[in-house]
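One structure is given below, represented as structure tokens, and several questions about it will come after.
As you look at this complex, bear in mind that one protein chain is not there, while each of the others sits in place.
Read from first to last, the chains carry the letters A and B; within each, the first residue is number 1.
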Amino acid sequence: MPTIQHLLEKCKNLVSKPDYRRAYLLDIPQKYRGITGHFSNYIPEEIIAAAGLYPLRIIGFWNASKSPQRSLFNPVCSFVRDVFLAACSGEFSFLRNIVFPNSCDSLKVLRQMWEYEIKKPPAYTLLHPINTDNSSVQYFAHQLRSFAGEMKKESGVDFTDVELRKTIDKYNQTRGLLRQLYGIRRTNAFLTGADAVALMTAGLILERDEYNTMLRQIIDEAPQNHRNNKNLKRIMIMGPLTDNYALLNKIERFGAIIVDDDITNGSRYCSRDVETTGDLYENIAKRYLFADPGPTLNSSIKTDEQTFRRRIDELDLQGVIYINQKFCEPHVHNYLAKLEILKHSGINVLMLEIEHAGIDTSERDLLRIESFIEIAGRN
Amino acid sequence: MESSKSILTKIFAEYYLSGAQARKDKQPIAYVTAFTPVEILRAMDVVCMYPESYAVVCSASGKAKEMIHSSGMGSFAQDLCSYSLIDFGAEHYEKLPFGGLPEPDMLIAANNQCSTTFLWFKLLAQKKNIPLFIIDYPVAIEDQTSIREYIARQYESLIDFVKQHTAHKLNAQKLNEQVTYSAKACDLWLQLHELNKHAPLRIEAYKIVDALFPMVVAKSTKRACDYYEALISEHQHPNNVSSMDSVRLLWHGYPMWFLAKKFPGDFDEKFQIVLDDYTLWWNLDYKSGKDDIDKLITAYSNTYLNWPIYKKIDWVCALVKEYAIKAVICHANRSCRRALADIIPLRKELSISGIPAVIIESDMANPDFYSKEQVNLRIESFRDMLRT
Partner (left out) sequence: MKYHLGIDAGSSYIKLALIDTAGNMTAKNIIKRGADIDASCRQSYADLLSEFKIAKDQIAGVIATGYGRKQVSFCDEVITEITALAIGGFAVDNGVRTIIDIGGQDSKVIAIDESGRVVDFVMNQKCSAGTGKFLEVTSASLGVKVDELDRLSQQADKVLNLSSTCTVFAETEIISYIAMGEKKENIIKSLHSAISDQVIGLFRQVTMGDKGKILFVGGVSLNKAMARELSTRLNRELLIPQYPQYIGAYGAALYLKRKKDNRSESK
């Protein structure tokens, strides 16, 4: 059985090295009818999996495959620019298809450019709602049925509720195990925050059974790897997709421990399960609308505020680092929305803007992070 | 017939005084986005104010830069839409044009132009602690019944929302009146543009941009229709600054509100902008639908910025043909990501049809992102190229 270190090394490689990632994906089990790439927490992976396809969350390439920018203006988010460059270089040529969400404008721009210029693999947009009330659930359930139909056509697998329930179970297992891990990490720093984020991000790429097995092993071995984090500054990170392992590592090297997160590929990915009794599409719609109060959905402002306040009170934080992508509008707004709450709670906040193209951390940013951690918790 | 100038003055006055009047009469005030179905709100006696339009006024009055800097967001949020930055800055700025907008009782945003307006209004709702309603238009409707039904249910929820917060009910007759006037205003708006299908021009393009205000804030009113009728009748003859053999230009995208004549560069009778397609974004289809609510679903889901890319390109190319355009100037407006998406593909498609296009970069409202030298060089070089 591989050690935790070995497993974490695999996760880090999957996240940081596009070539390693590609090699892994080209070697997935034969049973899958193709790989379906997607961009969002609002795309139900269980439906893709039920159709016999391999759901793959697209994460950054960090400009590894360079191709000149042809058709995209700079003021769209740097992650989208990174993906666009990768697509132009043929990084997605081995995917079966790709699914876009209906969330932010930068992804909508990418969707348009996919249709106009990139073209392959073929793209589909899941028209999820941005409102999160009951009529939106009905509408979303309808869209999910259409989505399922498209995935069935793509793979040739006409799955029923029986198969769908199985994949829901698998993904519920993942979510449950990740939540367990979060609980352990609050008092046991056996995983650094950087490693934890690498582990969670790798889960967006890894084959489901393999990943669930990995999580179980790590959770089982957690007690014998107990680490005290008393002398470390307790930090939470916030932001969109955060796949910059090197940056997180550097943050923790300055005497911090990332105890929790509010990032797309972190806690927002695994909150709440899909119920398996009743109308499955409605249940999936409910879960995906209510589980992730991300900034691109119109969730209740008051509920969000209360949930957020409760969370930061429980965590006993000394600082928050908001890691935003350059030109990401939703997260600048989210930062502004949360800033007052954090200040009111006496928690220092540092906002970083990173570029997916370019160096993982600049000297300027490192200086700011080091100074921030030094003063964190002094309020 | 009353002159267009006189009618416009009244529209301005009515709009900016309506807020104070609403407070006096205890009428509810809603902030709305440019493509919110205000016909429903007005049929429920809600006074609608447009922060985006107000940002335009602030930019045109030369205050945008100061207001944005006074918002304190210049250092970390300068990449946000400049309309929203101006609005955030208004909170901290003293000498506001027209004394500023009145405080709203509710916020109603639609995402049929961008996601920014929704994010902006969500933040406003949090700051002001007032109710927010978002209308979600997932895509431009063609024949998708499920989306039409989804929007219809949202309109019902909107009506309930307004009823809940104002105790006002929807007056069906008023709604019909609003929709009828909106449809008429759009017809007249299009007719105004079509004056420039002729050569020489009947009306300078920047004057059409100047005439946009009633379409934004008052299109569902008789007054707006009267204004456009007057404007059309006043421009039946060629204007003095046009030439039969001029290079007819299409300006693609937003004008620059902080410039007196809205477009940068030197234009004259030999090299003139015939049309800014941005103004035609307000020409919505109010005629397709089985009833007024259905017509509003069609109209507001089919806004330019909600279209897929090929539809946008086809539309602009059709305008190029209809208006006998010889060349296109594309404004890559930093503030609007959705509009940025179509610029380079459009340029490519135009080039395939033999229509040259140049791209200039700036911002619609924030002069900090306007480099006069850079922009003028591109336009001048473009003109040179066209001359040869």
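We take it that a residue touches a chain if its C-beta (ideal position, glycine included) is under 8 Å from a C-beta of that chain, and two chains touch if they have at least 3 such contacts.
Source: prediction; values computed, not measured.
Note that of A:42, A:62 or A:100, the residue touching the chain absent from this view is A:62. Not every partner is drawn; the one left out touches chain B at residues 332, 334, 344, 347-348, 351, 356, 358-359, 361, 369, 371, 373-374, 377-378, 380-382, 384-385, 388.
Following the convention adopted for this analysis, only the chains that are shown with their structure count from here on.
Centroid to centroid, with C-alpha atoms defining each point, chain A and chain B lie 36 Å apart. Chain B meets chain A in the complex at residues 73, 76-77, 79-81, 111, 114-116, 118-120, 122-123, 125-126, 132, 134, 136, 138-139, 146-147, 149-150, 153-154, 157, 308-310, 332, 334, 337-338, 340-345, 348, 361. Contact residues of chain A toward chain B in the complex are 70-73, 75-76, 102-106, 108-109, 112-113, 115-117, 125, 127-131, 133, 135-136, 138-139, 142-143, 146, 295-296, 298, 301, 305, 326-327, 329-330, 332-333, 336-337, 351, 353.
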